[in-house]
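My structure is below; once you've seen it, I'll send some questions.
All protein chains of the complex are present and in place, except for one that has been dropped.
By written order: A, B and C. Residues from 1 in each chain.
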Amino acid sequence: MSEIRADDLGPWLSPDDLDFVRRKVPMVYVDVVPVRLDDDGLVASVGVLLRVSRDGGISRALVSGRVLYHESVRDALARHLEKDLGPMALPRLPLSPQPFTVAEYFPTPGTGFHDPRQHAVSLAYLVPLDGDAAPQQDALELAWLSPAEAVDPRIQAEMVSGHAALVTTALAHTGRLP
Amino acid sequence: MSEIRADDLGPWLSPDDLDFVRRKVPMVYVDVVPVRLDDDGLVASVGVLLRVSRDGGISRALVSGRVLYHESVRDALARHLEKDLGPMALPRLPLSPQPFTVAEYFPTPGTGFHDPRQHAVSLAYLVPLDGDAAPQQDALELAWLSPAEAVDPRIQAEMVSGHAALVTTALAHTGRLP
Amino acid sequence: MSEIRADDLGPWLSPDDLDFVRRKVPMVYVDVVPVRLDDDGLVASVGVLLRVSRDGGISRALVSGRVLYHESVRDALARHLEKDLGPMALPRLPLSPQPFTVAEYFPTPGTGFHDPRQHAVSLAYLVPLDGDAAPQQDALELAWLSPAEAVDPRIQAEMVSGHAALVTTALAHTGRLP
Partner (left out) sequence: MSEIRADDLGPWLSPDDLDFVRRKVPMVYVDVVPVRLDDDGLVASVGVLLRVSRDGGISRALVSGRVLYHESVRDALARHLEKDLGPMALPRLPLSPQPFTVAEYFPTPGTGFHDPRQHAVSLAYLVPLDGDAAPQQDALELAWLSPAEAVDPRIQAEMVSGHAALVTTALAHTGRLP
């Protein structure tokens, strides 16, 4: 799950307030597996961001972020895709509110996926892009991985907690496991 | 969506804190469509609670409630089912974390469903019961409706915001629209 | 389910052979709910064909047809969409092979949906169109219905067996029940 950045907070939630809220209730998140399609409309590649994590290491991550108060899940998807992939990515937002899976991130390691900052319940969607994505802000690079690369154990080992399973689940859902 | 009751808060979140949090971030909820199956394993009836709403009226509602901090979605489903339907309902919790739909409730009327208390993002699951359900606490009655009754416009008009659409969607998902 | 037409048979299956096969095994079909999206990418309208049925009456039907020997489900979707809606409809074929539901049509009335010609098992998909659809061949007209019209009982009563439930299920799946 990506780091929360200043522009994600909104004027109505100070960092202190966000810290408080995060210790009280689970946060609603979206995780996005962005894909490019081939001429037949099948998944050709999966977009994965390279990020500098808070401890200075490099890790691979999906587009991900919080749903804000009074924001719809669709609007949150559009906002995080534009924030991470730029305004020319032209995502096809999902027709159905049903996510392909739900990922649960807990602040204590052990059960489910791990996010030291918070307890998050994340709705995961597959989103084809019609345009050109360009990594923004704190993302170093956007790598387009073939289905075989995306499920390669060495590449999956570089992903942040939970995102490897989301990529495999998304490819399984599309019938495109290599 | 059901009213929040004292036992739902947990020791770590006072009513004031909950009020504060509810104005800051969307709440994670679960909505459950409880069903009884016939001998062939098909949906025979849908369980709907009769509740006294805060304005003193009577309305029909599904089993519904908040996911607590550090609680898994499955544990929240089990807790709310036991709280509303008693310890002998013997629910079959879902095998997959994928909900059949996601319902969004906003505090301002107009878009999506309405919940004056909060913005809630609710994961909706269909849950068969193997045992005997008995309404608990503030529920007056549990009615078992046939699929035809459950989509009857007069009965659906008595349901709280969003729950009529959830019942129809659940029956459509099972291929049991009358 | 649409009538089988001569161009649907292929050179390898004479009408006699098709009659024989249809009395021996279930046929693999696809049913398509074609939709147009609004600027936000949500379902704005559902495309329903007006057809002359074999008994001379008029009925409403979805795009539908048989999957041929050695043809993939995706190719069958593309072929039937082009056959019924023309080459400029520009359908977005589904990313996942998972249908939103499966409809079963039996030659004997009573259980499930009815198709006097055959036993068919039909995979149902929701397909957004980016282009302009024009009814072809034996379809008289293509009507674009709003979600409210598409679930209106009077309009649904004009649909061939099973297609009313498919339209309602498709709209429920998209979270767009009126």
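Side notes on the structure shown:
Here, a residue touches a chain if its C-beta (ideal position, glycine included) is under 8 Å from a C-beta of that chain, and two chains touch if they have at least 3 such contacts.
Predicted, not measured: the structure shown is a model, and the values here were computed from it.
Shown chains touched by the hidden chain across the complete assembly: A, B, C.
Note that of B:23, B:74 or B:114, the residue touching the chain absent from this view is B:74.
The missing chain lies against chain B, touching residues 35, 37, 40-43, 74, 92-93, 95-98, 126, 128, 173-175.
Listed by residue number, the positions of chain C touching the unshown chain are 12-13, 17, 21, 23-28, 66-73, 96-104, 106-108, 111-112, 119, 121, 123.
The omitted chain makes contact with chain A at the following residues, 101-102, 165, 168-169, 172-173, 175, 177.
What we mean here is this: only the chains that are shown with their structure count from here on.
Greatest centre-to-centre distance from chain B is found for C, with centres as Cα means. By C-beta pair count, the most extensively touching chains are A-B. With each centre defined as the average position of its C-alpha atoms, the distance from chain B to chain C rounds to 34 Å. Shown for chain B are the residues that touch two or more other chains, namely 101-103.
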